[in-house]
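One protein chain is absent from this view; the other protein chains keep their places.
Per-chain residue numbering starts at 1, and chain names A and B are given in the order in which the chains are listed.
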Amino acid sequence: MKKIFQYTLFDLIRSRWSLFYLGFFLLLTIVLLSFSGGVSKVIISLMNVVLILCPLIATMFGVMYAYNSREFTELLLAQPIRRTSIFGGQYLGLGVSQSLSLLIGIGGPFLFYGLFRSGEIWNFSILLVNGVLLTFIFSGLAFLIALRNENRIRGFGLAILSWLFFAVIYDGILLLTLVLFREYPIESLALGLSLFNPIDLSRILILLKLDISALMGYTGAVFQRFLGSGLGMSLALGMLLLWIGLPALGIRWVALRKDF
Amino acid sequence: MISIEQLYKSYGKLEVLKGISLEFDTPGRISAILGPNGSGKTTLMKSILGMVLPDKGDIKVDGKSVKGQWAYRKRIDYLPQIARFPENLRVRELIAFLHDLRHSDTREKELIERFGLEPHLDKKLGNLSGGTKQKVNLVLAFMYDSPMLILDEPTSGLDPIALLRLKDLILEEKSRGKLILITTHIMNFVEEMADEIVFLLEGNIYFRGKTEELKTRFHEPSLERAIARVLGEKKINGHSFKLVNELVS
Partner (left out) sequence: MAIEVCPTCPVSSIVQAVEMAEPGEEIVVRGGTYREGNIAIKKSIQLRGVDFPVVDGENQYEIFTIQAPGVTIEGFRLINAGKSTLVDMAAIRVDHQRHFSICGNEIQNAQFAIYLAYATDGIVEDNFLEGEAQDEISSGNGVHCWYARRLFIANNTILRHRDGIYLEFTDSSRIIGNWSEHNVRYGLHFMFSNNDVYNDNTFLNNGAGVAVMFSKKIGMYRNRFERNWGTASYALLLKEIYDADLQHNLFISNTIGILMEGATRIEYKNNLFLSNGWAIQMTGGCIDNHFTENAFVSNSQDMVVNSSVNNNTFDGNYWSEYAGYDLDRDGFGDVPHRPVKLFSYITSQTPEAIVLLRSFFVDLLNFAEKVSPVLTPANVLDNKPLLQQPTT
């Protein structure tokens, strides 16, 4: 697995996409840091980028990589290596290459502007951690979708749809549900449903740092317990890790049974 | 060396292999696996390599079942049909990668020379022409020097000189006692190289034997025509075959 990972990473970090992705983040962060008022504002702007763009790019990148490497994967399959090593290595390479673009693209300018010594370091770290987690989750989902669908058009479609679902549609449905049932005790529902969407989970994790003032204003006891203690953060992190684990297990399951 | 017993495989409703049993046990023999598209050639070869998982039946390599195994693939070299590689790796890096993957001795140097790849070693694979990629493919397949060779359309995209070198190489490997399986659509190549033919039709073995036998049985001067006859006869016997032209062309 280590070698497959190494070479996949080696291949991917030199791809045009990775460089483009890196360049985009560098440019965006530098522009934001140079032209906007404060670091906290930059972090809020970057939060939206990380929550929406990281999953989108991970999705696109994941599907594309899975389909483009199809033939080479066959060559690897004919080698004396376990299937799990091949797909595990490719998945890791995929996730790590994008995470590197993200970390360098956003972290580099922050480092350069000397902000690691500022008080925003924790907010900033939580942003990056979430970016990395989301990258792995959506790379995994996309990779899984591509493995399960021989038809590329269909695979691309499903992957984009899954991104759209988690990034936009899910919250729309959630909001609609909350507004429709607002006469009922819905705070557990509101929190519970958020746990099933990785993007919402990440958002809440970041909110716990950035917007705790607003979150503490809400009256419900469940909220208070969830947000006030370490429970919220641990639970959200745990769920995110689960979200990484499930697609990864899915990839393993499909990989072990699939005909190539 | 390779024995296949009662192998069944279907994709959904489509039955591709319907209980095939085959033995390849003579070292130094080249067997060509032929058949129209969809006859199950590729599925059969991929089953041997564990890329396709059969529904029923068993495959043994050197006497051991390959089910759930992977280490046996050390003893087989495989040339895939389509040569596509990670685009951002250089040729040199890719070869090093595959060298790293198996800890066995490799002989890429000699092969690079043979196919004249030296000027391309530092190019990225994404920038290579189809023919050059196929040469890289050949280097990767032959470099391990394993006792068994499975070649899927080895000639595609090769220029005449490279083709000649490939033929020499295959014959050398044969003389060194390797077991070689080839699928191809180029009948001249089969006639020239193969010691025997395994002809698959609708998931069954229709014919196995020497090229000459097939030719004499159908009183045809060339293998191409003999095979056209095979498929033609099937049609007369009431089966529909649209694949004749495809195969012959």
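A few remarks follow.
Please note the rule applied: a contact is a pair of C-beta atoms (placed from the backbone, for glycine too) under 8 Å apart; a residue touches a chain by one contact, two chains touch by 3 or more.
Predicted, not measured: the structure shown is a model, and the values here were computed from it.
Shown chains touched by the missing chain in the whole complex: A. In the complete complex, the residue from A:Leu215, A:Leu237 or A:Val254 that touches the missing chain is A:Leu215. Of the candidate positions A:Val168, A:Leu231 or A:Leu249, contact with the hidden chain is made by A:Val168. Checked against the full complex, the candidates A:Ile4, A:Leu28 or A:Leu51 give a single residue touching the omitted chain, namely A:Leu51. Only one residue from A:Ile13, A:Leu128 or A:Leu207 touches the chain missing from this view: A:Leu207. Annotation for chain A: contacts to the undisplayed chain at residues 36-38, 40-41, 44, 47-48, 51-52, 167-168, 171-172, 174-175, 178-179, 182, 186-187, 189-191, 194, 199-200, 203-204, 206-207, 210-220, 224.
Just so we're on the same page, only the chains that are shown with their structure count from here on.
Mean C-alpha positions place chain A and chain B at a centre distance of 42 Å. Of all the residues in chain B, the ones that touch chain A in their complex are 9, 11, 46, 49-53, 70-74, 76, 78, 80, 82-89, 93, 97-98, 100-102, 140, 150.
Those residues of chain A that touch chain B in the shared complex are 3-4, 7-8, 10-12, 14-15, 68-72, 74-83, 257, 259-260.
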